[in-house]
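Just one protein chain is left out here, and the rest sit where they should.
All chains are identified by letter, namely A, B and C, in their written order; residue positions are counted from 1 within each chain.
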Amino acid sequence: MSEIKSLTAKIKKFRDERDWKQFHNHKDMALSLMLEAAEVLEHFQWKSVQEAESHAKECRDEIADELADVAMYLFELSDNLGIDLPRAIAGKMKKNAAKYPVAKARGKHTKYNKL
Amino acid sequence: MSEIKSLTAKIKKFRDERDWKQFHNHKDMALSLMLEAAEVLEHFQWKSVQEAESHAKECRDEIADELADVAMYLFELSDNLGIDLPRAIAGKMKKNAAKYPVAKARGKHTKYNKL
Amino acid sequence: MSEIKSLTAKIKKFRDERDWKQFHNHKDMALSLMLEAAEVLEHFQWKSVQEAESHAKECRDEIADELADVAMYLFELSDNLGIDLPRAIAGKMKKNAAKYPVAKARGKHTKYNKL
Partner (left out) sequence: MSEIKSLTAKIKKFRDERDWKQFHNHKDMALSLMLEAAEVLEHFQWKSVQEAESHAKECRDEIADELADVAMYLFELSDNLGIDLPRAIAGKMKKNAAKYPVAKARGKHTKYNKL
């Protein structure tokens, strides 16, 4: 089994032991994914880019916990939707490569529709 | 190389070909992770749980693209922070198991501090 | 002075007494607005529409605090940007009226670009 599939299996086992599938509809899963991403971001609120760097070193374990929460919802939601995440990533990277050709996008953070 | 490490390597190659590392500070990466999670959630806005199910079937490819965006920021940010994601997940699942013991949490969506 | 202007003046006085203007750049203000909106939403995570109704009655004071946080960032950010909020609302409602004509939009939650 691939690494992501194996992690997903553990996440689903945890969920099913608690009979939580009934709550894990797509809408609440997407909502929870976003709320966990908010908890990651909260670590960097009001901090300059430099302060964010040193905070990240100091609080790596707390941030790791928040990123793990994002990952768990992401892996389970993808699985619930029948989406193969590595394949989705490969597909999206192809699209991004077309939207952001190296020659045009190099060294710029401009959105593709304004490039 | 593990699956997540290998995906991360491709994501970083894409980034470095465009000289985008300069923009990918932790704060903007966390902010972007959240904005991509918002795009996933937007798919389910105003929809009932049932409508969300059928929408997800109809628009699976669009949602797969959004989840891929979340995954790409998540994998790169974790790597930038020196966080091993599978290990972080294992650690967080242990904590969650203690916060949500099966006997107490079964069939309930109550938060651990109110269980 | 209008009600919103008067509330905004109090919010800015609070900020300036603490010498916080230096942190209230537009990016961090927008980020904070979003994080406070996340705290409102967290109240409804995993809850059915019906559970959300009764939770809102029970926890009205907590939710009022979170909505106040959203309002304070919204009023201050608008002011910082030189945006007159009531005028912005009037302008946006005109646009929305054109995007969602009563005859087409009545009883539907479809987005304007799919109406």
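In this section, a contact is a pair of C-beta atoms (placed from the backbone, for glycine too) under 8 Å apart; a residue touches a chain by one contact, two chains touch by 3 or more.
For clarity, every value in this text was computed on a predicted model and none was experimentally measured.
Given the contact rule set out at the top, which of the displayed chains would the hidden chain touch in the full complex?
Listed by label, the shown chains it touches are A, B, C.
Since one chain isn't shown, list which residues of subunit B touch it in the complete complex.
So the residues of subunit B touching the unseen chain are 23, 28, 31-32, 34-35, 38, 41-42, 45-46.
For subunit A, which residues reach the chain that was dropped from this view?
Given the touch definition above, subunit A has residues 31, 34, 46-47, 109 touching the missing chain.
In the complete complex, the non-displayed chain touches which residues of subunit C?
Missing-chain contacts on subunit C: residues 2-4, 7, 10-11, 14, 17-20, 22-23, 25-27, 30-31, 33-34, 36-38, 40-41, 43-44, 47, 49, 52-53, 56, 60, 63-65, 67-72, 74, 77-78, 81-83, 85-86, 88-89, 91-93, 95-97, 100, 102, 105-107, 109.
To be clear about the criterion, only the chains that are shown with their structure count from here on.
Centroid of subunit B to centroid of subunit C, CA atoms only: how many Å?
Here subunit B and subunit C have centroids separated by 26 Å.
Where in subunit A do residues touch two or more of the other chains?
Those would be 23, 31, 34, 38, 41.
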